Every structure is written in C-alpha cells, then in structure tokens.
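With one protein chain withheld, the remaining protein chains of the complex are depicted in position.
After this line comes chain A, so read on.
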Amino acid sequence: MVWNGCWRVALCFDNDMASASKIITRSLAFSYDKKTLFESIDLELPEHCIAAVTGPSGAGKSTFLTVFNRLWQEFGGGNVSGTVLLRFADGLVDIYREHLPASELRRRVGMVFQKPNPLPMSIHKNVAFPLRLAGHRKRGEMDHLVEKALRKAHLFEEVKDRLRADARALSGGQQQRLCIARALMLEPEILLLDEPTSSLDARSCGKIEELLDDLKQSCTVLMVSHYQDQVRRVADLVFEMTDQTLIRSA
C-alpha cells in the first residue's frame, strides 16, 4: 500500500473487498510515446456513485476516462498497463485481457464529451443511432425508446415538437443533454463524462447537474471536471490527478 499524504484507494486483490465495486483498477498506467501520463492508479468505485476527477489541464484526465471504454485506441499510439475490471450485470470483466470487442464494451460504457457532438442528422435519429448500431430494427418501439431517453436527459419537453429537426440547430446545453440521452439509449451501466458542462452557460450547466443526480440511480458515473464547486455539489467521491497519479481528495 502506498500513502501519499492523502488517502489512496488500497490495492487489494481480495475478491471479498472487490465484490461491491463497479470499477476496479490495479496498477493502472498509461504511456504515450514512452512518456508516462499516469501510473500506479489503484481505484475502486462502488455502484451508483458519482466519482469526479479534477486536476490541472494536460494532466491526462480525459485520457484516463478513455481507458474505461478503450476509446484511446482510436487515436493511435498509447499503451495501457495494469488491470481494469468492470462489473457488469453478468460478472466482473477484465476489459484488456478478455477478448471483448471494443464496440461491445462501448455499448455498456457510455461516454459524453466536453464539446457536445451531435451527429449531422435529426434529433430523433441521433438518439436512436446507438440502437441502430446495435442492430435494433423495430421502428414502432424506437419512438418510445427515444422519448424515454430524452425524458431521462430532461430534454423531451423542449424538443418534442421538432424531433425531425437537425440536432445541430439546438442550443449548446440542449445538444449536450441530447448527447447524454444518446449515451443513455443503450442503458449503459457506466457513464463517462468528460467535462460535460465546460462549454455551457450557467443555466444549462445547472440543468445538467440536476440530471447527474438522477443518472446515479441507473449508472455509475465517472466524470472529469474543472470546477471545484461543481464537483463539491454533485460528486460522491473526488479524486485529483496530480504528479502522474490519482489521489483521493479530502
């Protein structure tokens, strides 16, 4: 066990202790071009919590998030070592050792980016898109599921009359809630949020924070945030990325 002045989550291979955890990392390290971005991260996050990661920009917080859906693999380069275990409904999965296709992993671990990124299609199609990717074909059911996801993201009332309009015409805050709705469409067990409010105004920001509290009921949320006050308001567990590792803040 390593102590850094702050409390660090204990590295523990005892399965009893890990039994309630949703996300577990052991000696997690990430390097890019032989340069270590972070290392020795031992983390255990319980189910239905919001865990926030703060820290200076460029510390690797966003990359840290992409470790959990293996999205960093799309950028070329980079190397992960250590173990990442995610507890899905059907058991604990080592996402780097077991031959889990990236597409399947990403359907279970949703992600929302810093800048809202609706696809160039209608609101309805954006929200339905993940289901279409997953091979869902029933059209009648789709409308109902789209409405459900939009309601979960507190957006339905604002867009119900223009579901066929281009999603890019929405305001920034609406676009971000649309992206959250889209990420919720496949009912992910884990949701990764990369500074979801940093490009939004205070009002939109407030709406998303409200929403986060609801999301906790259905998923485990791991988020990166710049704003200390936001983190204090919404997060159950707070970590700081500093000196190339993750330490728990008081």
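Descriptive notes on the structure:
Just so we're on the same page, a residue touches a chain if its C-beta (ideal position, glycine included) is under 8 Å from a C-beta of that chain, and two chains touch if they have at least 3 such contacts; residues count from 1.
As a working rule, contacts and distances are computed from a predicted model.
Missing from the rendering is one chain, named in UniProt as "Phosphate ABC transporter membrane protein 1, PhoT family" (options: "Formate dehydrogenase", "Phosphate ABC transporter membrane protein 1, PhoT family", "Electron transfer flavoprotein subunit alpha" or "ATP synthase gamma chain"). Contact with the chain that does not appear here is found for just one residue of A:Lys115, A:Lys216 or A:Arg248, A:Lys115. The chain not shown here is touched by just one of A:Gly58, A:Gly76, A:Gly91 or A:Gly140, and that residue is A:Gly76.
In the complete complex, the residue from A:Leu43, A:Leu186 or A:Leu200 that touches the missing chain is A:Leu186.
Against the chain not shown here, chain A presents residues 69, 71, 74, 76, 102-107, 110-111, 113, 115, 117-120, 129-130, 132-134, 179, 182-183, 186.
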